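Here the complex is missing one protein chain, while the rest keep their positions.
Let's look at subunit A:
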Amino acid sequence: MSDTLLELRSITKTYPGVKALRGVNLSVKKGEVVGLIGENGAGKSTLMKILGGVVSPSSGSIVIDGVSRLELTVKDAAHAGIAFVHQELNLFENLDVASNIYIGREPRKGGFLNLIDNAALHERVKPILMQLGVDFTPEDSVEELSIAQRQMVEIAKALSMESRIIIMDEPTSSLTLTETENLLRVIADLKAAGVSIIYISHRLSEVQQCADRVVVLRDGRQVGELAKDEITHGAMVRLMIGRDLKSIYVPPNVGVRPGGLELHDLVTTAFPERKVSLHVRRGEILGLAGLVGAGRTSLAQTIFGVEPAPSGRILLDGERLTIGSPRDAIAHGIYLAPEDRKKSGLLLDMSIAENITLPDLKRFSTAMLIDVSREEGVAKEQLRALAIKAPSIATEAVTLSGGNQQKVVLAKWLSMRPKLIILDEPTRGIDVGAKSEIYALMRDLADAGVAILMISSDMEEVIGVSDRIAVMHEGDISGQLERPQFSEHNILTLAVGNPSKEELVAYA
């Protein structure tokens, strides 16, 4: 077809050890809205990075305006009229709207003085803002704009570059309902003006509303395409799942015991209007599933006291706790292995031994002086018990592989007396061998009577490791599943926030 702007032909991208994309085809016509959906890690971001010229494909070709090429540079992408509206906005808060839109491309005056021609700048920005129908002016400071307004600034920026294809990556993840509707209206206007849009979202109802065509990715493969009249919630969910998961489940040796963690109407600062109630029993692994941004990490950090809860109750073994800081949580035996282990889980420049003993240093000291031999004894014990592969306990954490770093984080907590351990994405970026060691560790802990809350975006992991699964959607627990109900379909149905629970199927 002649009005095809862009076509990706059998794009493959291989990273060492991972096939991120396997022969994906994607075409975009003029004035078309293409919905791109898939689970976390399905390959959407890699595909978009290739379109933006940030990443080069391993094989395949990119056809723009009939010209085929093997890869794009950032410059090529901009030249071809491809623009991004990112999930995390890339704006300069200290500048005004107009300056942001034309950053790096400011109209100049004054010859060698190279002054910014503010009058011309504002003249150019005004019609674009009018076209978008926004409620702010070119002179407004970005600092004072809401997230939705900032998104509009990004879109205006894309339009100012005379973009023909705008890629929107989860544009509505932090918008309110009215703001979302406004955005969808702008998308319809843009489409009418002949601009093409690739719309990436976990929110299937929005995709259903705005997309002319939906492309579904799964495990780096393009698994289906839905034409306008085929786009339904059910059809999309069906395509997103459907791979056979290897069973890695190890049932508990000891049953669930009374007690554990209870949350009653707990409010997090990330979703102040939602109340979360949840029970993690001693001896079980509760998987906490959900899409990125569903509020799982916020919940974990609230329980751990990083951002204390504005309201609600936290009970451990029936006793009500007041947790105002991680220090309080740790004192009660609640430990967190955080999502970003390099930033908040470990002190990278410190040795393995120093990392392991840090939270419980007083136990290894007499009169506030550290007893190095006792410290080293415990560190060596943990190094052996967790099979941490390192030359010695004096090795700095920064030199370890991801799996071994995570083991050091766990060793830190295991040398104390855990009652509840929260693991946030425990195996992200960790190789298969170390993964199964960590799963085995978790099971041992549960059998020893620890309550385990595992946050994971990896379906195989959630289904394969959990004894029970709770699913979060936009700050709420949208449902809980017992093992017979475990399926990708059920988890995803809850994760996208489908209100009708009848869709849940039991696989007894």
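Keep this in mind: a residue touches a chain if its C-beta (ideal position, glycine included) is under 8 Å from a C-beta of that chain, and two chains touch if they have at least 3 such contacts; residues count from 1.
The rule is short, and it goes like this: contacts and distances are computed from a predicted model.
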As a check of understanding, state which of "MaoC family dehydratase", "Succinate dehydrogenase hydrophobic membrane anchor subunit", "Spore germination protein" or "ABC transporter permease" is the UniProt name of the chain not shown. "ABC transporter permease"
Identify the residue among A:G220, A:G295, A:G345 or A:G475 that touches the chain left out of the display. A:G345
Could you tell which one of A:G403, A:P426, A:G464 or A:G479 touches the chain left off the display? A:G403
Sole residue of A:L316, A:V378 or A:A434 that reaches the chain not shown, by the stated touch rule: A:A434
Contact with the hidden chain (one of A:G31, A:P107, A:G312 or A:P359): A:P359
Touching residues of subunit A against the unshown chain: what are they? 304, 306, 325-327, 329-331, 336, 338, 343-350, 354, 358-359, 361-362, 365, 368-370, 389-391, 395-396, 398-401, 403-404, 412, 431-434
